[in-house]
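The structure is given below, and queries will be raised subsequently.
Removed: one protein chain of the complex. Kept in place: all other protein chains.
On to chain A.
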């Protein structure tokens, strides 16, 4: 049985290089289907710069997270307790845990929406979420190593799917990218905020880093994972901008799926059906990582059984999926939770780092 400590034993730990897959899988999820529209709203055809900038910022954040975890010698729960005392620390941990849970609910719900819109309009949200909740249960109960295994498949598939954007490079219009840097730096900065939703996932390092052997060594792998995601997003954003012009892009909800509509393989006339289906694994990996992090967070502070907590979390996921039953709400909630994630990563983590530095200085 699992023990309730921040020091997992060797049977639960992973090799450092697997962090590449964990970072990439937790970042690439549902956002890749639609992020181009949100960033293009702010900075038009120049918003590919924001994609690279956000990737760069995330490298710094990853470095900070490593510093925090290595200096604190434990996961977020222990660090919170050390820094803010038991009560305030636990409250903050619960808030972060709730964020993990809500984010996974939103991602699940928006993926179900994609299936409903693109493939099966009659698909019942309740039954589908119930069945995948069962799937999540088997993964999460298996522990972190199982979730990491899923992340590996997710990376293979997301890279494969990104390569199917090649049609845009052969049939798109390069004039769409010109004139370059026609938008002001402020507009390009503004596009970073909507871009963040697609890059969220690095904050999970705060929870799962103790599960990695040789934490210090894994830093370079984490950065590499983040750069890999940046590359995938960069290839995607250029593909979409070549293929659609800016006014057309604002009329399209999932540009990637619309792009796949023109791929005509000998055995399947419309690639988007394959795309949506294969994307399932990619999304499942993201959700499982977040749900696992939520379960782990609550498990660490509550002293209850891991199974019980997982079941409670999954019941909440199913209920959450079914309460959001409107496409307007889905988009609204996605935006809101992505802002929470944005502030968590870009403000709270640097704050935590600075506060920890001061605290360590005082202690000395």
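Definition applied: contacts are C-beta pairs under 8 Å (C-beta built on N, C-alpha and C of every residue); 3 or more make two chains touch, one makes a residue touch a chain; residues count from 1.
Operating definition for what follows: contacts and distances are computed from a predicted model.
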| item | value |
| --- | --- |
| Options "Branched-chain amino acid transporter AzlD", "Allophanate hydrolase subunit 1", "Xylose transport system permease protein XylH" or "Ger(X)C family spore germination protein": UniProt name of the undisplayed chain | "Ger(X)C family spore germination protein" |
| Touch with the omitted chain, as defined above, among A:7, A:86, A:270 or A:304 | A:270 |
| Hidden-chain contact residue, picked from the options A:34, A:47 or A:258 | A:258 |
| Footprint left on chain A by the chain that the document does not show | 117-118, 120, 122-124, 127-128, 130-131, 134-135, 138, 173, 175-179, 182, 244-248, 251, 258, 261-262, 264, 269-270, 272 |
